[in-house]
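One protein chain is absent from this view; the other protein chains keep their places.
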Amino acid sequence: MHISEGILPAKILISGYAITSLTLWYSLRQLNRKSNPSEGIPQAALLTSAFFVASGIHLPIPPASVHFVLNGLLGAVLGWYAFPAIFVGLLFQAVMFGHGGLTTLGINAVIMGIPALIAGFIFHIRNKIKLQLSERLSLHLFGFLSGALGVGLSALLFFSIVITNLPSAWDQETEKAAIYGLMLAHIPLIFIEGVFTAMVVSFLQRVKPEILMN
Amino acid sequence: MSYSYLNPSISVIGDPIPPIPAVVVQDLVFGYRQHDPILQGISFSLKAGERIALLGQTGTGKSTLMENLIGLKQPNSGQIWIQGIPVQLTTLPEVRRRVGFCFQDPDDQLFMPTILEDVMFGPGNYGVDPEQALAQASRLLADFGLADCVNRSVYELSGGQKRLAALAAVLALEPAILILDEPTNGLDPWWRRELAQILSQLPVEVMLIASHDLQWISQVTQRAMILKQGTIQVDQPTEELLQDRYTLEQCGLPLDY
Amino acid sequence: MSYSYLNPSISVIGDPIPPIPAVVVQDLVFGYRQHDPILQGISFSLKAGERIALLGQTGTGKSTLMENLIGLKQPNSGQIWIQGIPVQLTTLPEVRRRVGFCFQDPDDQLFMPTILEDVMFGPGNYGVDPEQALAQASRLLADFGLADCVNRSVYELSGGQKRLAALAAVLALEPAILILDEPTNGLDPWWRRELAQILSQLPVEVMLIASHDLQWISQVTQRAMILKQGTIQVDQPTEELLQDRYTLEQCGLPLDY
Partner (left out) sequence: MNFNFDEYANFNSPLHRWDTRYKIIGLFALMFAFSSVEDLRLIPAILTITVLFYSLSQLPLKFLLRRLTYPGFFLLGVVGLLPFLSGNTIIGQWGVLTLRQEGCQAVLLIASRFLAIFTLGLILLGTCSFLTLVKGLRSLGLSPILTDIMLISYRYLFQLGHQFHTLQRATQLRGFQPRRLSWRNLQIYAALTGSLLIRSYQQSQQVYKAMQLRGYGTKPPRSSEFTIDLYSAIALLITLLMAASLIGFELFL
């Protein structure tokens, strides 16, 4: 779900960069406010590369293989640092594989990063709102929600931005229909992403709960 | 598959067909970079019942050779047979069913939430009944002194405990051929002795062990090969080799250290 | 800071002030879990000029103790002084300037893109001139047989080479106090001998080495402490200890393995 160079008009790209800069500034301020800001650096850095590597996992679902986006999981684990992590990750993807691009880095970071922040937020309010659920069930439920929401919102943003900005003779109704259609087609993937995120989150909770507590 | 296919130069028509060696390596060449390969034509064969040490200085390619044996790395040229099966992409599952391999770095192979689940992982893949796998795993971990830690994750173990857990996970597969890369690394003397005993009682067909611990390896193996400058330069009984200070010194393996 | 502050029970008014010991540990208690601490009241002091072995079975807490010494872990109770400086959050930078520590797992400490940069990292942080740091790093890496690999990254090295690179990176700091956690792990006999030589020539004040390699450690240290069940149970000259098979066997350290 990366937008390549050349597709979008300059004003969208620049607004993308503007939103990204603002969000980056805000997230980094959170990092800087810690008593020891340099402590978070290796952590954010290593988890960034870990997510980069993990998003390359290809899961065999015959006849094809799919891979996970993991931006919901990233939000759940990294909180505010998810945004710089995604920014750096996308930069590497652009530089190394030509996924996305340098001018579209801003808008791509918005597409992936904002949903990650929302997913992270959802995941962390699970302790605040008292549901009548067992610890385990609540963890699974919110893990699922953040995974599904992260990738779902990203897909929605991606399709909306691409379809409304491609030069075409379609009217708004057709464009809307196209977006709905594409979203429907992605529901199974969104579901699997949610399940997978729930599984990873419960693994982390078992083995190293402090990683989920930032 | 007849033996002549494996090693055409040996078999002569009319001979009785000798038993298939457990591991055959022929003219193996492997390099990380195009030119200047690390392994420059390795040939040997390991017979059933043998326990072999693989010695050699740091960086000579012992780990690389072992990873080639089980198909974790593809050789530039040369052939490998495991119990008569040529090691190729298509035969890997079958080869790996027979071989147990323990990485030099235990972190490379432990990944389940607890070490108990880790030991049960392999048998689970081969469809062993979970209860049976659980019983076996608990027994193995107890044998390796980890009974108190079964429910801990790798990250809560000391260096030596990780090593022991990794060994248990490999032995749980009950492999016919066992390949261990520096198994005593990080173990204390007591566990080195214990491990020597455990290994000596294992019903495996062939055991190939890379090690820098000459004293220990001489208690566990009967045959020793030294890797040097890309080839096997010494291949003789371990006991003889350990008498031969001159050769050892030549190969960068002084006995007193 | 006077010695009496360090160890009030010893100094008597009127005595000449004895020299400050390089490392003092008093009643150190540390546990990963609340109850049942791993280290249950450790006290010792290391004098300038000493080279000390820290022995003990797998999982007794050697690495844990060392990480406490340099403030990587905070003790539950007890005090530690390094060259007279109490180890506390506020004094950590000063303490660390004096101590070089080599982790048990070299992967934990090599983090720069190439090992050359890794060796230069420490001196760079202390404001050493880059050219000088480069020259020193190249020399050190050549001493450790890594001249050909200076521009490789860690994961392109063999197990033993990683260990050597980690040692070089620590020695580049020219520390006054050197703490090594199983430095011979993964080294071949030749490099073990070489390392013993390098260490014996280092101008450090105190050297504390955890190891399972009794033979090697006896060549490098003069004093040995054995950690068992959370306390230092043996503290005597290394040579004497190695004669005393019974004590060793009692502590789970049989000599022949």
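Just so it is clear, A, B and C label the chains in written order, and each chain counts residues from 1 on its own.
Going forward, a contact is a pair of C-beta atoms (placed from the backbone, for glycine too) under 8 Å apart; a residue touches a chain by one contact, two chains touch by 3 or more.
Source: prediction; values computed, not measured.
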Of C:101, C:144 or C:257, the one touching the omitted chain in the full complex: C:101
Selected residue (touches chain absent from view) among A:118, A:141, A:183 or A:207: A:207
Residue among B:40, B:109 or B:215 that touches the chain left out of view: B:109
Hidden partner interface residues of subunit C, rising order: 70, 72, 92-93, 96-97, 99-101, 103, 105, 107-109, 111-113, 121-122, 125-127, 153-155, 169, 173
Interface residues of subunit A (partner: the chain not displayed): 4-11, 13-14, 24, 28, 31-32, 37-39, 41-54, 56-57, 59-62, 70, 77, 84-85, 87-89, 91-92, 94-99, 101-103, 162, 166-170, 192, 195-196, 199-200, 203-204, 207-208, 211
Subunit B residues that touch the omitted chain in the full complex: 70, 72, 92-93, 96-97, 99, 101, 103, 107-109, 111-113, 121-122, 124-126, 153, 155, 169-170, 173
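As a convention for this text, only the chains that are shown with their structure count from here on.
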Shortest walk length in steps over touching chains, subunit A through to subunit C: 2
Chain centre separation (subunit A, subunit B; CA means) in Å: 43
Rounded Å distance, subunit B centre to subunit C centre (Cα mean): 32
For subunit B, residues contacting two or more additional chains: none
Subunit A residues counted as touching two or more neighbouring chains: none
Partner subunit C, residues of subunit B touching it in the complex: 32, 56-59, 61, 63, 104-105, 107, 145, 156-161, 164, 182, 185-193, 196, 212, 214-216, 219, 252-257
Subunit B-touching residues of subunit A, taken from the complex the two chains share: 203, 206-208
Complex interface listing, subunit B residues touching subunit A: 113-114, 153, 155
